[in-house]
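Okay, here's the structure, questions in a sec.
The other protein chains are all here in position, but one chain of the complex has been omitted.
Right, chain A next:
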């Protein structure tokens, strides 16, 4: 059995087990979920260790350079004179996906542990959780557009219910907002996908194909088809390829999220239960970034090249706008949600630069943010679980009350604000370096973008240190008085064991960035080269 297939579908097997078990066994569900995620983590680490590097394993636009590939015919219909319809179950990974896979699997373990707090309807929760787990892993592995789309849409359903049923006070509003936002993006994505399908032929079988790798090669496009570079077709009066790129970009930009398509995020985060916040910030946002790399930029390199300025601009706006908004918040979770917007802006800026430094920095930022935002949301969950309040103004002097907790908060905060020694520093520094260098390498981004982006680093220090000072230092003063004081116990062993690996990962990646860079470098170089050729 293919190891990737196992990785994708292992959680769903455990999900079935949970569904089949009687509800009276509900206490065991969380352990079953934890075992599933741990198994997945083990598999992903095995994959990571056995992942081969070198220029011949770069992936990107060569089918045979992908690793752990499995390709099975899935839906093959003979349509008579119209040829035959060909949809494959086609999975495989290259450097871009492998590090994200490991990150996702670790985040899932943490999310599973964070699910300990869930009280109601455990069977439903954990079954949906595992379904979501399968879908996100599938997205990172799929190389067939149809398969990708299936997994991509499959994520929505469990998320909608997870937020809508186990969320906070305004959960229904948040859930429907999230659902509609994302659906809005993906509906149009479907149209582009069909357009691409009709434009591309499998060079081996001669059928239309959803194979994304074939879609990257202009030689596979049918002459005169809508998305062929040569045909110069137009849609709604605009060049068809531009429209295709923009539509796909909007779909993924909603996920990232890019300003101004971000407003679902604070609401969804604030209302979602902790484990779902963790998955949202840790993994879902990365799917946006991954989609931009794997689909937007790879399938439409020409548009990515001509539109790089706008991508970079959106990145800079996200960085600054998110940071300023974070500064204005008084709900701790909302502040962290906005800081996610700001930090993900570096991903977009790095990608837009289309330099090796920028793209590597962007991937690093995705991995790093995966760990750090998980840590941050978990930490918010700790306080929220104890007193059901997260207003920054209602707390003071937590440092005296919860010393261990404060240590982890400080690690998470300082790591997020880019303190050297932690992963975010390397990621942000190289995203900016790539963005700055871009002008003299490929002339895509003006110099000032990187300079403006670096202001985001300053602002992140401002809002995080303000929160530290306001909530954790000073003399103890709590809105809830002695009741809160008794409720706010320091971290227990389960919580410490959850946070420690995340802190260590952030530290390890900061000290040894080669853990990520060594795996992605060949793919990044291949991608940059591919984008330059257009």
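As a working rule, a contact is a pair of C-beta atoms (placed from the backbone, for glycine too) under 8 Å apart; a residue touches a chain by one contact, two chains touch by 3 or more; residues count from 1.
The working rule: contacts and distances are computed from a predicted model.
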Hidden chain of the complex, named as in its UniProt record, picked from "Leu/Ile/Val-binding protein", "Protein kinase", "Succinate dehydrogenase/fumarate reductase iron-sulfur subunit" or "NADH-quinone oxidoreductase subunit L": "NADH-quinone oxidoreductase subunit L"
Residue among A:62, A:188 or A:324 touching the omitted chain: A:324
Sole residue of A:65, A:133, A:357 or A:495 that reaches the chain not shown, by the stated touch rule: A:357
Touch with the omitted chain, as defined above, among A:458, A:483 or A:500: A:458
Absent-chain interface as seen on chain A, which is shown: 177, 180-181, 259-260, 262-263, 321, 324-325, 327-329, 355-357, 360-361, 397, 399-400, 414, 419-421, 425, 429-430, 432-433, 436-437, 439-440, 447, 450-451, 454-455, 457-458, 461-462, 465-466, 468-469, 472-475, 512-514, 517-518, 521, 524-525, 528
